[in-house]
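Read through the structure below, which is laid out as structure tokens, and then see the notes.
Of the protein chains in this complex, one is absent; all others appear in place.
For reference, chains read A, B, C, D and E in written order, and residue numbers begin at 1 within each chain.
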Amino acid sequence: MSDLVTFGETMLRLSTPVGERLETARELDLRIGGAESNVAVAAARLGTDATWLSKLPDSPLGRRVTGELRSHGVDPEIHWADSDRQGLYFIERASPPRETNVVYDRSDAAITTARPDDFDRSAVTDASVFFTCGITPALSDRLAETTDELLRTAQKAGTTTAFDINYRSKLWSPPEAREQLSGLFPAIDVLVAAERDIRTIFGYDGRPNDIATALNSDFGFRTVIVTRGKEGAIARHDGRLFEQPAFETETVDSVGTGDAFVGGFLSKRIDGAAVPEALEYGAATAALKQTVEGDLAVVTPSDVEKLVDPEGSGSGIQR
Amino acid sequence: MSDLVTFGETMLRLSTPVGERLETARELDLRIGGAESNVAVAAARLGTDATWLSKLPDSPLGRRVTGELRSHGVDPEIHWADSDRQGLYFIERASPPRETNVVYDRSDAAITTARPDDFDRSAVTDASVFFTCGITPALSDRLAETTDELLRTAQKAGTTTAFDINYRSKLWSPPEAREQLSGLFPAIDVLVAAERDIRTIFGYDGRPNDIATALNSDFGFRTVIVTRGKEGAIARHDGRLFEQPAFETETVDSVGTGDAFVGGFLSKRIDGAAVPEALEYGAATAALKQTVEGDLAVVTPSDVEKLVDPEGSGSGIQR
Amino acid sequence: MSDLVTFGETMLRLSTPVGERLETARELDLRIGGAESNVAVAAARLGTDATWLSKLPDSPLGRRVTGELRSHGVDPEIHWADSDRQGLYFIERASPPRETNVVYDRSDAAITTARPDDFDRSAVTDASVFFTCGITPALSDRLAETTDELLRTAQKAGTTTAFDINYRSKLWSPPEAREQLSGLFPAIDVLVAAERDIRTIFGYDGRPNDIATALNSDFGFRTVIVTRGKEGAIARHDGRLFEQPAFETETVDSVGTGDAFVGGFLSKRIDGAAVPEALEYGAATAALKQTVEGDLAVVTPSDVEKLVDPEGSGSGIQR
Amino acid sequence: MSDLVTFGETMLRLSTPVGERLETARELDLRIGGAESNVAVAAARLGTDATWLSKLPDSPLGRRVTGELRSHGVDPEIHWADSDRQGLYFIERASPPRETNVVYDRSDAAITTARPDDFDRSAVTDASVFFTCGITPALSDRLAETTDELLRTAQKAGTTTAFDINYRSKLWSPPEAREQLSGLFPAIDVLVAAERDIRTIFGYDGRPNDIATALNSDFGFRTVIVTRGKEGAIARHDGRLFEQPAFETETVDSVGTGDAFVGGFLSKRIDGAAVPEALEYGAATAALKQTVEGDLAVVTPSDVEKLVDPEGSGSGIQR
Amino acid sequence: MSDLVTFGETMLRLSTPVGERLETARELDLRIGGAESNVAVAAARLGTDATWLSKLPDSPLGRRVTGELRSHGVDPEIHWADSDRQGLYFIERASPPRETNVVYDRSDAAITTARPDDFDRSAVTDASVFFTCGITPALSDRLAETTDELLRTAQKAGTTTAFDINYRSKLWSPPEAREQLSGLFPAIDVLVAAERDIRTIFGYDGRPNDIATALNSDFGFRTVIVTRGKEGAIARHDGRLFEQPAFETETVDSVGTGDAFVGGFLSKRIDGAAVPEALEYGAATAALKQTVEGDLAVVTPSDVEKLVDPEGSGSGIQR
Partner (left out) sequence: MSDLVTFGETMLRLSTPVGERLETARELDLRIGGAESNVAVAAARLGTDATWLSKLPDSPLGRRVTGELRSHGVDPEIHWADSDRQGLYFIERASPPRETNVVYDRSDAAITTARPDDFDRSAVTDASVFFTCGITPALSDRLAETTDELLRTAQKAGTTTAFDINYRSKLWSPPEAREQLSGLFPAIDVLVAAERDIRTIFGYDGRPNDIATALNSDFGFRTVIVTRGKEGAIARHDGRLFEQPAFETETVDSVGTGDAFVGGFLSKRIDGAAVPEALEYGAATAALKQTVEGDLAVVTPSDVEKLVDPEGSGSGIQR
């Protein structure tokens, strides 16, 4: 039994260095990434017992995913498929004014056919927290149903359910997302959402505080966190509002920042911390993630604590 | 109007260095490869005016393919697709006793929906030689029909049609291949086939010479070439048999060797050479290909001629 | 017949990574670069039919140049030389306060002996625009004469002639440049000049607008563009003045920025756009170039259009 | 509870590419290696539940070791030390006639102070097999005592104890090794020894078969395996002799070959296989190891089975 | 006889790229670094005849150090040890808010047993300037005594003694440093100290000018230089105060900046320059160092002079 169980797709991530383009690159950096396993990695590295549920092809590519996750302490519980694809994404990182470009190649990945029965139900029902995100139901109808059932199963068993909207315009339109996500909301206890996504999908306007409050009253979440990039995050929990500024960073790689935030937040909540402390921990984890290449928050508890509670020289180098 | 027109799929090729495994690799080498474009590259580099017909996604990945082909002098005539996939293959090169492992990821590639009307018919009818191979009809039913129609169109227009069996057990079974290929044979003038494939698919046995002769008489090809790896090649043409030994090599990368052979052979035939001379040219191109990393025969006419007709020091270094 | 024909030298470019020095580097990045082929690449990638005329050694080094140009869609029309050198340049990129240092090694390059008769005259006379720059006549006396003759031939045939001053202090002194360039000016329709070069070579002072106006009236160009780095560009065309600000960038590599500007501008003009629209297109192409390593503007029309006419999330990442 | 528990040191491995020397190398490849964890990795990858016991510094270097081991499915049970060193070794790989040179830098590594009480005794007593090797007691007096006590504890609890001599002349002299190892032999059930080491340390001569028989009768092991490099291995078990030839390889990296053999052998024995079958499995694992860079046998059960029981094309490439 | 002789430890430096972490890095960059050899390299490259005294293991690792130093013109005078360790340090460079982390692995390095008799006394007595720093006496008691004796020997012989405090909290505590360093101060003519170190170790407060003045009057140095990072440096010399601002930089690697400053300062002083000129030269050398990867100031006299006395285009690129 794990403290945190997450469910979703992990892709191979093939990236060019900044300044290089996919059209002309001769070498690609190979890593892995996926919102739910990114969350599991952040939490596991911070001391949480974390499991990731998924379906993968039984191939070197699928094993590439589990090997890297295990190296960070995540326990992968995999339904191995004989023949399906391993999802991929290409990322052409860029400096302004050129935008970083993500080319998804994830259609028909093994996970798109995952059914609830592919997994041992106790993985979900015994967990303290079950997490998935809005990308997963967008991948296939089958997966939308499976996501729905896993969330309900978890909630029914007393497992806290957490969910990040993570809207991807390359996967679905705002109306599609709204319909699908609204159906899932009753089974969700903790909702995380980027302010921009909430505005795009649900048409809320007003100040961020108002949005958090409205989401809470409209859908009855126990906790709502509205993330605002460099503006930090706002949480509405048990009727109270909390604000958490973001830490300033010189960003090396911004992909996975939101997942690191969620992983740090959930890890601390599972440890029994109150929401404001967990928010700060999440923000620090997110800031550190941005200093590391790849989707994963390769951090230690000590890294996070030093940021939350700094001391010492401030010279930027420890020696 | 090109001398040589080829039709088929070109994939991105993602490879590990020898000694590294896909499960643990951190960087992948990115090149391109596909039997028909490999043939076009070899021929174009040897001086033939060569065009490659295909369907590709209108994305950085698709443009990666055309850019690299153009750099070798091939003229890509592309039907650009808005949304389909770019085919890929992963290759984990190995030294004995471990076998090199190819992981295809080409299902639903853009080309699988290519129709004859996607291309300007004159590309095929005006060519001197039209070439495709057994991989192409194996990729989808739609593509099997398109291959059939393009071959017939070419032959009807007086264009010489050339075809390499190129059996891939990961794409279809021997009976499937036999049925499909037999249907194409009447539209094929020049058949190239690995001895092993012929035995596997068509059940021929006997000595290689007998196989070449039997193929010729059973299907009425004008030219049949049976390739035998390190044993060289045998051609049956206009009733005569020709044997061509292989050049000895210290192989760096064997993928694409057969395509280099075909490219060298066709290039020389288009130039008006007799079959034995073209066979020798093909064998030399194939040998040089094996000294170069990747699918492509990055050679020059002078490289090939030096091998066919050597002179000079023999010290293995020119200075 | 091409829409745009450019003439000049393309060198091999051997660079160290930022932070490394030539004295201690163990690996060099190998690319190509040359003002006129840089312009051709930018234009070709943006959809213009572009040809580059030059003289190269018939060696792997010379073929390295044509292969890379072809990969971007430029058609190289080469007079191959048996024995001359391939020009090179070493570039040691640096962050402030250290200056990036360029070590040219281009003396006696094949192109320095190029004569007008080395090329098919129709390449120049059939073009819509013929472009070369101030580096070319500075390379040798022979080349100064050839440049002069090609410009006159083009202009006489009704081809628009465009010219970028591109002053290089390592090639000649201001008085040498002034004398030589003044002789070429009557054959030039569109002049592009960095404000700094104009001041250095011709001693103009006053505001940029005044300089553009003075150049126009002193030499009778149809179009004068004065480029001012981060200050943008000013054009004087048919008696009117246009200003174009520069786009802000986080620069990865600034070499080739001016050439990208010219390539974008000419491409748009050839398409029929008015000067202000072409200026904006040029400025966007130049900005994007700075996000890409190497001399070449590896951009797409869609990249440029998104910058000129942005829409969407503004999060800096497309997914 | 694990099927296989191993105990020993794992070092960081810093290597140059073949052809490069430590004196001039600018980049080093970073991996990990240590006899006992190499055995655990081979076994874990082949399906055995494997744990590795050790003492490591609580630093990024120590975590580097556990992360990589976990990625291969090994469960590290670590006594984390606040301040000791992480052992290292530099390896300068060479082609003949130059010898590969190993520069150890492992003095005062954290493990040299490991005591039996640093580990949960049940890890050893609950295991099916406990494995360590002759390097471990050679590292410090403290470690010699700990090794002795762990072996006795395991044997007393009914756990099968396995031990590989692994003589290292850079760590101790033959007489030192003889004295120390003889003291450990009563607690060892399965002894693995290179023929050369046995001759060097114990002065046995005669044919390999005689050596295996003599070791057995002199010390009363249940199983003795004498490994002979390219000559294969000989086992004496329950009064019977078994011979296993080595598979032929084109070796990429020979370090860790013996450990892969032991890992494959023990994995199969734990699965219930008889000695001859386990020997063959070990030999195949060892052969595959040599095709992979680094100390670790990055293999799959399917790789090993294909080698033991080959079928298919024999063309050396699967596609 | 050299103008400048320095004494201390040089380590191998194993670094990850920015954005990568030691836990997951696969390749490490290998260079060398040590405060006193860094000073010698800066001075030697600027034209000073410089010798570095040390004790190293007679191994490829020790020779790696001398080879790299010689390449920059430093003359290493080494007492070769048969068996001791080569000191190392790992550096995980980071962008804010993550701090760059240095993992030292230098205990029991060969130099820790160095005695004055290990070196030819004339190396020190014939020099114009003898330099060492506060790291050296912190490495071992033996080395503290040797440092003391070498400083006294030098001073007695009329050699100017220079010393940089270089406090390292990973090596000793402020009280330990204070006691040890105070004992060395009478033998020191020129003291360099970071403002922060002086406050930490000696408890001085007040403005930087006051600190410099107090140090001077308390200990009787001929020259005191207080370095203040981006705030520049202050010197108190022969009763006068001099201020030198720092040059602005875009820093690639800040390690070794202080050593470059000292090397530039001493080089210029040895050439006969007055203190203010030497300070400016030191500041420029330090600024340039920050644009170069690694500990070493890979600069030329011309680089430094261009920064001190700039002229020319200011476009940031020389061509």
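Rule of thumb we're sticking to: contacts are C-beta pairs under 8 Å (C-beta built on N, C-alpha and C of every residue); 3 or more make two chains touch, one makes a residue touch a chain.
As the structure is a prediction and not an experimental result, all values here were calculated from the model.
Contact with the chain not shown here comes from a single listed residue; of D:Ala114, D:Leu151, D:Val255 or D:Val275, that residue is D:Val255.
Not every partner is drawn; the one left out touches chain B at residues 71, 247-253, 287-288, 291-293, 298, 303, 306-307, 313, 315-319.
Within the entire complex, the positions of chain C that touch the omitted partner chain are 14, 21-31, 59-61, 63-64, 67, 85-86, 88, 90, 92, 101, 103, 105, 107-108.
Take chain D: the residues that touch the chain left off the picture are 18-21, 23-24, 94-102, 104, 168-170, 196, 229, 254-255.
Here is the rule we use: only the chains that are shown with their structure count from here on.
In this entry, A-D is the pair from A-D, D-E or A-C that repeats the interface of B-C, since more than half of their contact pairs coincide by residue number. When every chain is reduced to the mean of its CA atoms, the largest separation from chain D belongs to C. Chain C and chain D have CA centres that are 62 Å apart. Residues of chain B found to touch two or more other chains are 21, 23-24, 26, 63, 67, 101.
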